[in-house]
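As you look at this complex, bear in mind that one protein chain is not there, while each of the others sits in place.
Per-chain numbering from 1; labels A and B assigned in written order.
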Amino acid sequence: MTISLRGLTKVFPGGVRALDSLDLDIGEGEFFALLGPSGCGKTTLLRTIAGLETPTSGTVAIGGADVTALPPGRRDVAMVFQDYALFPHMDVTANIAYPLRIKKVPRARREAAAAEVAGRLSLSELLGRRPAQLSGGQQQRVALARAIACRPQVFLFDEPLSNLDARLRLEARTFLKRLQDDLGVTTVFVTHDQSEALALAHRIAVMDAGRIAQVGTPAEIFRRPATTFVASFIGSTPMNLLPGRVAGGTLRVAGAVLPAPSGLPDGEEIVYGVRPEYAELSPIPRDDAFAGAVTVLENLGTSTLVTLEGGGQDGDLLVQVVVPEGEEPPVGTSAWAVPHTGRALVYHGDRLAGPG
Amino acid sequence: MNAVRHVLGRLASAAFLALVVGFFALPMLWLATAPFDATPSITVSVPEFTLANFRAILDNPYALGSIGNSLIQAGGAAVIVVVLAALAAYALSRVRVPGRDALLYVLLLLSSVVTGTAAMVPIFELATRLNLVDTHIGVILVVSGGLLPAAIFILKDFMDATPTSYEESARVFGASPLQILRHIVVPVVRPGLATIAVWAMASVWGGFLMQYILLRDPAKSPSAVILYTLYTEGGQPNLDLISTFSLLYSLPVVLMYLFVSGRYGFRFHGGIKQ
Partner (left out) sequence: MNTDAAGLGRGRAVTFVLPALVLIGVFLVFPALWTVYLGLTDYRLTGLAAADPQVVGAGNYTAALGDERFQRSLWLSVQYVLGSAIIGQAGLGFAIAWTMRGRRGPVRRIVEGLVLLSWILPSSVVAFLWIALLDRDGGTLNVLLGTPGAAWLLDHPMLSIIVFNTWRGTAFSMMLYAAALENVPPSHLETARLAGASTFQQLRDVVLPRIKGHILTNMLLISLWTFNDFTPFLITAGGPEGRSEILPFYVYTTALRGGQLGFGAAVSFLILLINLVFALAYLRLLRNRDRDLREAVA
């Protein structure tokens, strides 16, 4: 089922504008992530698709049919909540079978269906237990099973992995991706964790202040973030974003002279973006590099994050570079960070003007 | 020096606790011994054990009936208080009605200001005009009105502490509001409902003033009032009857408190007892 949102706006009674005339299309069978910092409106958007929130204006269509006025129970969606919302007084079977109980499926049939779904998620041993007797990972699978049992057109997951501890989270991530592949049902999930969105989703919408900053595949979003907000939000180490100016067909950024993309008039202010992974350190001065003193070394395991301090006119710019194991410069020495110009991004008026 | 002071301190606190135990136990000793004493007197004494005194309850024309009346009135009030307070608390907890906080504030204020003592005159007058004097329903309605504000307050606390995602989850699966209430909300807040039910039962069971004012007919009176008439009406008090009846009448309250504190832990609420 496709989902399309048109001009969606949600203003809460307090005057908070959680969604701001938002348009979005989600394709059939897509695994779609809503990504953003807390308060960006991603959860409100998910709840509006579910029907738990009524939009102030705009429409929600599922499978081509306008469902804006339909109550949540008639939209044929299933939602997994952040806290799983497993009913504490029902055992696993009764929890999984609950959607079928609402649909008036006879007890024997719904229990058989629950057992079948539970079997697929390796929950067969736990059918008689109460939620309080389950581990976090088991609870999450019961919540998924309950959503699957009602065979919805669309799955909605609110931060599906955030209640799991770090190690379990990786395992559950792989499991979730395989499950969505198998089921092939359109799935929208909310997350604040960019690595989770990159790993799971076919496409991602990055949200900021009730609007969509960028929609794209994980590769597009990672390689070509459309705005500096997206650029700073995506990536496990934050991107270097350095102010600069266009001068005579080149860019002057923190003392470095770098090639400029075409079409930018002389004298314009720009922001030069380069990921720490897409720069290298030079021990000798270079024109196309940012100069600074090595102040901090952070070991990332197979590599090291090096912080250079002292670029720019005021000498207060920080530039970070990831260097391979064993190539760390000593703290206190001078070094030059050389951006890979093919991977660098130039933002003009907060829009991507092209690779540097 | 310090060790001496420490020992003296321990001795003083032990002596104080012994005095406390004595003070609180002394009046209750009679209730523990007299019912089983072959010749009960007003003085506490080691009983010459017998259960024959309990026959006195059967011989009195009103004693057993009054237990039934207490049950009807306490049970009726508990049902009304639990049902009405739960509905109100649920709506107030889940739906944002304008003026909700002010309403709750006024309710809390009212429940502590308008006590039976302060309102006995108008309540008696009101019950007379509504023909509620000498009826069970009169007692039930009047005491329920007094218990409801605190009950709503306590239950709203319970409801507020329950995540809304349970209800939202059921709603996405298509459950109607009444199904959500029946399948999810009531079972989840059951400890709160039980606490309120026991609390309402216990306060009406032990309550005296309203029942005393609203009931003239001994055939309708609850045990609280009948027991009082047993020791205030003229003549030599019948100690067989008073002792056994007191014990029988006290037992349910004690059991209810034990049940609540054993099952749910003794939740400490300001106005749990009036």
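One rule holds in what follows: contacts are C-beta pairs under 8 Å (C-beta built on N, C-alpha and C of every residue); 3 or more make two chains touch, one makes a residue touch a chain.
Just so you know, these numbers come straight off a predicted model, no measurement behind them.
> Among B:N53, B:S144 or B:T195, which one is in touch with the chain left out?
Counting the whole complex, the residue in contact with the absent chain is B:S144.
> Touch as defined at the start, partner being the missing chain; which of B:L109, B:A161 or B:A219 qualifies?
Result: among the candidates, B:L109 touches the missing chain.
> So that we can see where the missing chain sits, which residues of chain B does it touch?
Contact residues on chain B toward the absent chain are 9, 13, 16-17, 20-21, 23-31, 41-44, 80, 84-85, 87-88, 90-92, 94-97, 105, 107-126, 141-142, 144-146, 148-149, 152, 164, 167-168, 170-171, 177, 180-181, 185, 202, 205-209, 213, 223-225, 227-228, 231-232, 242, 246, 249-250, 253-254, 257, 268, 270-271, 273-274.
FYI, only the chains that are shown with their structure count from here on.
> What is the distance, in whole Å, between the centres of chain A and chain B, each centre taken as the mean of its C-alpha atoms?
55
> Give the list of chain A residues in touch with chain B in this complex.
Spelled out, the residues of chain A in touch with chain B are 13, 50-52, 71-74, 77-79, 81-83, 85, 87-89, 98-99, 101-103, 150, 156.
> For a test of understanding, state which residues of chain B touch chain A in their complex under the given definition.
It is residues 96, 163, 165-166, 168-176, 179, 183-184, 187-188, 190 of chain B that touch chain A.
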